[in-house]
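Below is one structure, written out as structure tokens; comments come after it.
The other protein chains are all here in position, but one chain of the complex has been omitted.
Order as written gives the chain letters A, B and C; numbering starts at 1 within each chain.
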Amino acid sequence: MSTTTPPAVGGLTSQELLAGYRTMRVIREFEERLHREFATGEIPGFVHLYAGEEAIAAGVISHLNDDDYVASTHRGHGHALAKGCDVDGMMAEIYGRYDGICHGKGGSMHIADLSKGMLGANGIVGAGPPLVCGVGLTARIRKTAQVGVSFTGDGGSNQGMFLESLNLAAVWNLPVVFVVENNGYAEATSNEFHSSGLDVAKRADGFGIPGVVVDGHDFFAVHEAAGEAIGRARRGDGPTLLECKTNRYYGHFEGDQQTYRAPGEVEELRATRDCLDGFRAAVTEGGLIAAAELDAIDAEALAQIESSVARAKAAAVPDLSEVLTDVYVDY
Amino acid sequence: MSTTTPPAVGGLTSQELLAGYRTMRVIREFEERLHREFATGEIPGFVHLYAGEEAIAAGVISHLNDDDYVASTHRGHGHALAKGCDVDGMMAEIYGRYDGICHGKGGSMHIADLSKGMLGANGIVGAGPPLVCGVGLTARIRKTAQVGVSFTGDGGSNQGMFLESLNLAAVWNLPVVFVVENNGYAEATSNEFHSSGLDVAKRADGFGIPGVVVDGHDFFAVHEAAGEAIGRARRGDGPTLLECKTNRYYGHFEGDQQTYRAPGEVEELRATRDCLDGFRAAVTEGGLIAAAELDAIDAEALAQIESSVARAKAAAVPDLSEVLTDVYVDY
Amino acid sequence: MARKTSFQNAINEAMLQEMERDERVVVFGEDVVGGSGAPGVLDAWGGVLGVTKGIHARFPDRILDTPISEAAYVGAAAGAAASGLRPVAELMFVDFMGVCFDQILNQAAKFRYMFGGKAVTPMVLRTMFGAGIRAASQHSQALYPMFTHVPGIKVVVPSSAYDAKGLLIQSIRDDDPVIFFEHKALYTLEGDVPEEAYAIPFGEANVVRSGGDVTIVALGRMVGVAQEAAKVLAGEGIEAEIVDPRTTSPLDEETILESIEETGRLVVVDEAGPRCGFAADIAALAAEKAFGDLKAPIRTVTPPHTPVPFSPVLEDAYVPDAAKVAAAVREVTGAAAPAGVA
Partner (left out) sequence: MARKTSFQNAINEAMLQEMERDERVVVFGEDVVGGSGAPGVLDAWGGVLGVTKGIHARFPDRILDTPISEAAYVGAAAGAAASGLRPVAELMFVDFMGVCFDQILNQAAKFRYMFGGKAVTPMVLRTMFGAGIRAASQHSQALYPMFTHVPGIKVVVPSSAYDAKGLLIQSIRDDDPVIFFEHKALYTLEGDVPEEAYAIPFGEANVVRSGGDVTIVALGRMVGVAQEAAKVLAGEGIEAEIVDPRTTSPLDEETILESIEETGRLVVVDEAGPRCGFAADIAALAAEKAFGDLKAPIRTVTPPHTPVPFSPVLEDAYVPDAAKVAAAVREVTGAAAPAGVA
């Protein structure tokens, strides 16, 4: 056992740094692979990819324990992976297999694992914030230090359920954090239009809770701001709205041609704002982490996704009797 | 025809002043009388009285024309009277008579008259703001100078429909005004609790629209602020949130004992903050209006309400066949 | 030990006893305490009609007032249930479902299925329903057919004080999301109610009255209406069997079908609307599974396909009454109306 303090960026140990990088890289590989697989026509249904936004899931969720809960969105793979959901189980779910994390009954938009505190991706925009108010209530009533974190898009921040939840959490003084992933678009509609281009964080003021804006491409910035918000929640000091400015690389869903975006917009973002590139530069420049260590994670992630796709494709579909099960605990 | 400018308070002509006073007095008499009549058991259903808040309805709606629209609340008598709904018709409605403004089918909570631009009292808290967004859209599409005004309580400002509407009106740049009547309570729950005691007007900031706070006991203050907001709307400069701080004299509904209020709270308000008293003092002190003129209005209002109650009691109830009519225009 | 108490007290008692028994049970809703943040007394209301009165005195930390944000707090009930509490939330009037239905329809009801059987969401949503108190179109609806349509939730509609207590206790102990419908005109109804806690299992209909000539299926306040009709009919020599399903989902098909097997005739009386309603649901059940037993057309007695009118005379004409039920029974049994009855 070494007694020297390991090097850190933003107060992070090298282990934490590597873990953060690994989370982002696994998400990226997962999503890039899905993008290619979707094109073959083998993946059923609607698929919304998180590529480009990884620093948010990784930066926020690295502060959470298994008994903290996350309520996610339609764009939920990143949150689920960061919260510890099984990669193979997720991939098999997306392929509609019985080995899927929901036995193939949920699919991409409903990936969940309550044993990991993953309350579900959600096909209903804005439905997650009320759910984490409930998590916060559980923590408050049971006097635990649990925290609930919801993710919502910029578009979702116009949904009444989200806005009501800000107030409910304030009034009940709940240990929750409302993360807003502002990627500038709600489907094809720009934030300039659907929210008059304003910061979502500004809405927090009207409910008397802190509203914070952070660069969502920057793992370190997200990590720090989320740490404060989650710490505040754990200390019993109430909710925070944390807005992360980000970008998505792919269409709203697979199949979207993104003609509403400026030509070259995504290429430019990939070249200049990529969270993985930024992270790599920050940790390698100062010599904190050797590039080779990151390369090894990259290779591992690639292999892991490769294997999960192979397993998913080979896995059995559910038995037809599964249609009728799991509706009720007891009926 | 005289060429001298008539005396004015806050830029109001004496005719306008008398009209404002009359509106407030008729509302007050209407509500005080209902309070007494309710106690006899002859009035069916839920009745929410507006007494104490008259300056808001009178001050805001005096700026509106018949083709401007108002969407009201469960506490709607004041708005309906100010918007020009027939007093006899309203009273008969509350008694459930066929002569009622809605043929007895609506009752106190659904008084409406579209020919007067009264889009209805509403039993659903927060349902009015979306409706006036629609009115605003009508004006925008038809390029008229019409305005839509919704009223919402402090409690109703926590309802998602209200909050969404602020944003929709901002995004579509609609000619609407969202009036919030903050009487400090949502039923038995205090504004201190249900909105952390904050000004509702603060919520406007997050949507990029002006939020204004005004003393709702003061007809002149309301009139001026409402004039600005409605003017802004008519000019095409978009929505405003106008919060009027006010108080209700009676319980949430008739029958409520108000034990959640401080002893003497209402008596104190009646003695010191009454909108009619304040108005009388303001206009008589400077000699703008003779007290006798106001007394005459008081007597007329009393007589009008007296007569409307007598008519309502004598009026016929609807024929049973009325149950089946008015569901559809054509079915 | 049973003693007479009201439907309302029975519900109050069920909550208190379950809160005592299980510290995961929490209660919240608008003004369920009443007076939060206000200068006067707390627990001023105990719910808009006093049904939660006294809970605050006993369990001050486990009952909470809410803002008028039904979507947020009904969703919070789902989230709390999924994370370990057993919330009993209140939707003041079921008419307000339109502002929070997503959290029931797409969240609480579907968690278990969407998540492959790995979620348990033991929440109860108590709500008032029904006509008869001149509350007009937006505060008088029955609406349980809409909830019955939704897989994943259970729907309870008690008709007596005894059932209200036992079914609410079962609702709270149940591991599935439950919506519990309280008819506002039944709150003062008295009945024999044991003091101790007891649970009435879901999906077990109550044969409220036995009779061999016709089966009347009725729920909630319509059970009393059916009983009134049955008394009149008995005087005419027609013995009606009244079956109260108590829960519309799950539904005790067996008891209903057995009764029809005996009587050969079915009248369904229901306060919900006729189209895609509960009366149609029961009629369809019989037409599919008891066709061979039926000796006459099925008759449903429901309000018309209209909103609930305000004026007392109209509202009274809108809601099914004993005379309409008796007339329907006479029709299916081929009996003549007694002199003086239309």
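Keep this in mind: a residue touches a chain if its C-beta (ideal position, glycine included) is under 8 Å from a C-beta of that chain, and two chains touch if they have at least 3 such contacts.
On a predicted model such as this, the values are computed, not experimentally measured, just so you know.
Trainee: Tell me which of B:44, B:120 or B:156 is the one touching the absent chain.
Mentor: Considering the complete complex, B:120 is the one touching the chain left out.
Trainee: For the chain left off this view, which of A:59, A:160, A:216 or A:238 is in contact with it?
Mentor: A:160
Trainee: Using the document's definition of touch, tell me which of C:127, C:249 or C:333 contacts the absent chain.
Mentor: Checking the options C:127, C:249 or C:333, the one contacting the hidden chain is C:249.
Trainee: Applying the definition given at the start, please give the residues of chain A touching the unseen chain.
Mentor: Residues in contact with the chain left out: 44-46, 96-98, 100, 102, 104-110, 122-126, 155-156, 158-161, 185-195, 197, 258-263, 265, 317-318, 320, 322-324, 327.
Trainee: Given the full complex, what residues of chain C touch the hidden partner chain?
Mentor: 71, 95-106, 109-110, 113-114, 136-138, 145-146, 148-152, 248-249, 251, 272-273, 275-281, 283-289, 291-292, 294, 296-300, 304-307, 309-310
Trainee: Touching residues of chain B against the unshown chain: what are they?
Mentor: Against the left-out chain, chain B lists 69, 71, 100-106, 110, 112-115, 119-120, 122-124, 127, 129-138, 141-142, 146, 148, 160-161, 164-165, 167-168, 171-172, 325-331.
Here is the rule we use: only the chains that are shown with their structure count from here on.
Trainee: Please identify the chain with the largest separation between its CA centroid and the CA centroid of chain C.
Mentor: Here the answer is chain A, farthest from chain C.
Trainee: Please indicate the chain closest to the centre of the assembly, with centres calculated from CA atoms only.
Mentor: That would be C.
Trainee: Rounded to the nearest whole Å, what is the centre-to-centre distance of chain A and chain C, using the mean of the C-alpha atoms as each centre?
Mentor: Taking the mean C-alpha position of each chain, the two centres sit 41 Å apart.
Trainee: How many angstrom lie between the centres of chain A and chain B, each centre taken as the mean Cα position?
Mentor: Roughly 46 Å separates the two chain centres.
Trainee: Residues of chain A touching 2+ other chains?
Mentor: Correct list: 160-161, 164, 167, 171.
Trainee: Which chain C residues sit where two or more other chains touch them?
Mentor: 66-67, 69, 71-72, 99
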